[in-house]
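Complex shown without one protein chain; remaining protein chains in place.
As written, the chain order gives the labels A, B and C, with residue 1 at the start of each chain.
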């Protein structure tokens, strides 16, 4: 049942995100993140973190967005399962670009680019 | 049963093509083309014609390949169903490029390019 | 017309990627997929490639009626040759 709620939160979060309903999306993904940590499902945990990052990023809250995109990378490291990492590096770099920190953006884009050919 | 044979011929043709077994591929697609015309299935007829074009093209028989790629376009016109047309324009242009007829290649590439954004 | 061979090479480059990724996808999906699904993923792969190629392809086919356009078209060609390693 918790797993079901998790999946449903992720789904509504995605729909809110798609409709640019960013604060509602944030709330859903936040709940999903807690549920995912509760049931110890790292794949869904990453999806929630990525959704949080995307919601904040589209609101222009780049520093907070970086926090959640970085969480995706941390979960990958913790689990040794790297799905979503390429996208996370790219998103973090996008945020630094918006913040005008092109040096740091370039470093994250380099990680992103070096992963584009892998799967 | 004819329809089944048709689908199976297309499938083996594709596998031969993939393994660069080009003459065997040609034979399969040729049989498939006749079957498709027999059972009046224009979608599969186009697939067979395209397979024939591809087999010939990879053998360097560009003029003959153009004949079959053009057949795809004719079937589309006849049926008012244009799946495969973008690819056919591109393939014909590729053949003219190989033949050194860049003028004609350019004309077909223009048709190809104008269709890239449609579905 | 100098750009025509580049169009051919770029198409071939993208097609190799498309077929390789489509094969991976189909092998993940197994043999029990419907014709409709098979068609949908094929369309997906073509749709992405075609829409991504549209801009570059168009900019390889400026008609060159004034010299600036021709220069730009050739610059586009050189950049594409470099970026996709098409010059082999």
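Operating definition for what follows: a residue touches a chain if its C-beta (ideal position, glycine included) is under 8 Å from a C-beta of that chain, and two chains touch if they have at least 3 such contacts.
None of the values given here were measured: they were computed from a predicted structure.
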item: Interface partners of the hidden chain - shown chains only, full complex considered; value: A, C
item: Residues in chain A touching the chain absent from view; value: 86-87, 90, 93-94, 97, 102-103, 105-106, 109-110, 112-113, 115-117, 119
item: Residues of chain C in contact with the chain not shown; value: 14, 17-18, 20-22, 24-25, 28-29, 33, 36-37, 39-41, 43-45, 47-49, 51-52, 55-56, 58-59, 72, 75-76, 78-80, 82-85
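In the analysis below, only the chains that are shown with their structure count from here on.
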item: Chain centre separation in whole Å, for chain C relative to chain A (CA means); value: 30
item: Cα-centroid distance, chain B relative to chain C, in whole angstrom; value: 18
item: Between chain A and chain B, centroid-to-centroid distance (C-alpha), Å; value: 44
item: Where chain C touches two or more other chains at once, by residue number; value: none
